[in-house]
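Missing here: one protein chain of the complex. Every other protein chain is in place.
Just so it is clear, A, B and C label the chains in written order, and each chain counts residues from 1 on its own.
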Amino acid sequence: MINDQKIRELICELCQNFYHAGWASGTGGSISVREGSSIYMTPSGVQKDRIKPEDIFELDLFGDIISDPCNGLKLSQCAPVFIKVYNIRNAGSVLHSHSKNAVLATILFAKNKVFSVSNMEMIKGIGGMRASDTLEIPIIANTDFEYDLADTLAEALQAYPKSPAVLVQNHGIYVWGNDWLQAKTQAECLDYLFDIEVRRQQIGL
Amino acid sequence: MINDQKIRELICELCQNFYHAGWASGTGGSISVREGSSIYMTPSGVQKDRIKPEDIFELDLFGDIISDPCNGLKLSQCAPVFIKVYNIRNAGSVLHSHSKNAVLATILFAKNKVFSVSNMEMIKGIGGMRASDTLEIPIIANTDFEYDLADTLAEALQAYPKSPAVLVQNHGIYVWGNDWLQAKTQAECLDYLFDIEVRRQQIGL
Amino acid sequence: MINDQKIRELICELCQNFYHAGWASGTGGSISVREGSSIYMTPSGVQKDRIKPEDIFELDLFGDIISDPCNGLKLSQCAPVFIKVYNIRNAGSVLHSHSKNAVLATILFAKNKVFSVSNMEMIKGIGGMRASDTLEIPIIANTDFEYDLADTLAEALQAYPKSPAVLVQNHGIYVWGNDWLQAKTQAECLDYLFDIEVRRQQIGL
Partner (left out) sequence: MINDQKIRELICELCQNFYHAGWASGTGGSISVREGSSIYMTPSGVQKDRIKPEDIFELDLFGDIISDPCNGLKLSQCAPVFIKVYNIRNAGSVLHSHSKNAVLATILFAKNKVFSVSNMEMIKGIGGMRASDTLEIPIIANTDFEYDLADTLAEALQAYPKSPAVLVQNHGIYVWGNDWLQAKTQAECLDYLFDIEVRRQQIGL
């Protein structure tokens, strides 16, 4: 049970990080961490700078609720998307951000339906890659209901078996890792790369 | 009375949030929260990063002062504008920010006199809207005295009955909600959308 | 003496604000506050995020040192410039920032040798001005030694008798006020206006 409390506190801390990075304004974004066969997940529609440990849902790997905050909060619409990633990629943590850099990257690369970058040092922050490799992150179409993203996201995972993330057009990004540390690192590296590519375009280079 | 103190502390906390978001530099911006038939409101010309609970005015729904800080501070020129919104929209909280993103949006959309955006996930943060809907925020002309905005703002509220906010040309934005949480969420979502549209224009997309 | 300590602590607090606003990186910028016939001033070449109350110099209105930190620190090269402003404008506080927005404004308005803006709400933050007024801030040439700025700054003060600030080409800005609160407010309003004009140009508006 101590472990349970620690994970809830960690998620609240990551919510603060996300909020101050601009990845979770307006109640956007969500964070989940797996511990054994439990998945801890932020609720729907809560301001991430004000979330509390007792607001976190606990789910099993099928997405069924093990522990409900019982304070009127609802499960995030992201849940089915997160569950897909946990099962297909055997992830230890899945994050969802509304980063403006990610959204601008989807606008910049909308035609290709894939974000692509090579020869940048920060590519090394993505598991198994070298700075000189080409990193590709698929971009899927947005839907009015977030749970409707689950199937197209699953297709993108198959089409890009090495990708650590999926971008959603005009919406944001899902990123994951073997554990929350790798998920956070990869989320930061991707955000950095999106920003550089967007600003490179602004400068006209 | 405990409630009274809590609202004053909440407003100071929101002032800090606003200041650090760049929405209230140079003593700009103001924050108000309704509790029953009382409206709590920041004073005029005070630095929002240094405001104290005892600096807050308490007004009734006609805009008359119930409780004055009695420390030389004056009521904000925004008061008549806020009162209009409380009465016409039955709001629980009204915020006014000088966000640069809002001001740049008024410059970008000056000709149309309305900011317009569609197909962005963050539109979902506005009460009752879907990501695929078109969000419109009217832009009214600025005046030398803030209380002179009240009438044109009231007209904009009638012309755009669903709008959760009104932009003021080269000045900022008034945003509201059923409670302070919704007002803050909507303020953050709008600011995000303004920034994306401005940066999209910078990139030339 | 308590007052003396309070002013030193206030200056350290303002140094933190300046540093986090990006106005004082790389030991740049300086802050001074007048109390009666004493002027308290930050030393030369110290990192503003790490300055301590005992590092502050105390000068008289002629610029002579009343109290020296006696820890090897040197008086800022800004001192003769600050003293000019205190005497010519009877200021209560003079600030010097290396804000990038100010520097970009000097680049954008280099030909005219004056920054000019009108019809912006934040102009109201400058003492005695309306939003519809035209605000002009003179731009003087930079020099290799900061004390060499004193004479051209004095000329600019005469040429622009209402200006609350002087910009220095590719360098930064000197801003003042009747007290530190007005100096800080005016510094924030000007910085906001510089940023808007620079970004307006980036968008091509």
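Assume a contact is a pair of C-beta atoms (placed from the backbone, for glycine too) under 8 Å apart; a residue touches a chain by one contact, two chains touch by 3 or more.
Bear in mind the structure is a predicted one, so any value in this text is a computation, not a measurement.
Trainee: So which shown chains sit in contact with the chain we cannot see?
Mentor: A, C
Trainee: Of the residues C:75, C:88 or C:108, I need the one that contacts the missing chain.
Mentor: Residue touching the absent chain, from the options given: C:108.
Trainee: Looking at the full complex, which residue from A:6, A:52, A:74 or A:130 touches the chain that isn't shown here?
Mentor: Checking each option in A:6, A:52, A:74 or A:130, the one touching the absent chain turns out to be A:130.
Trainee: Among A:120, A:141 or A:157, single out the residue that touches the unshown chain.
Mentor: A:120
Trainee: For the chain left off this view, which of A:4, A:148 or A:188 is in contact with it?
Mentor: Only one of A:4, A:148 or A:188 touches the chain omitted from view, namely A:188.
Trainee: In the full complex, which bits of chain C touch the chain not displayed? Write them out.
Mentor: 25-28, 47, 49, 98, 100, 103-104, 107-108, 142-144, 168, 170-172, 198, 201-202
Trainee: To test your reading of the contact rule: which positions on chain A touch the chain that is missing from view?
Mentor: Per the touch rule, chain A residues meeting the hidden chain are 17, 119-122, 125, 130-132, 181, 184-186, 188-189, 191-192, 195-196, 199-200, 202-203, 205.
Throughout what follows, only the chains that are shown with their structure count from here on.
Trainee: Any idea how many Å lie between the Cα centroids of chain A and chain B?
Mentor: So the centre of chain A lies 31 Å away from the centre of chain B.
Trainee: Report the inter-centroid distance (CA atoms only) between chain A and chain C in whole Å.
Mentor: About 43 Å separates the centre of chain A from that of chain C.
Trainee: In chain A, which residues are in touch with two or more of the other chains?
Mentor: As it turns out, chain A has residues touching two or more other chains at 202.
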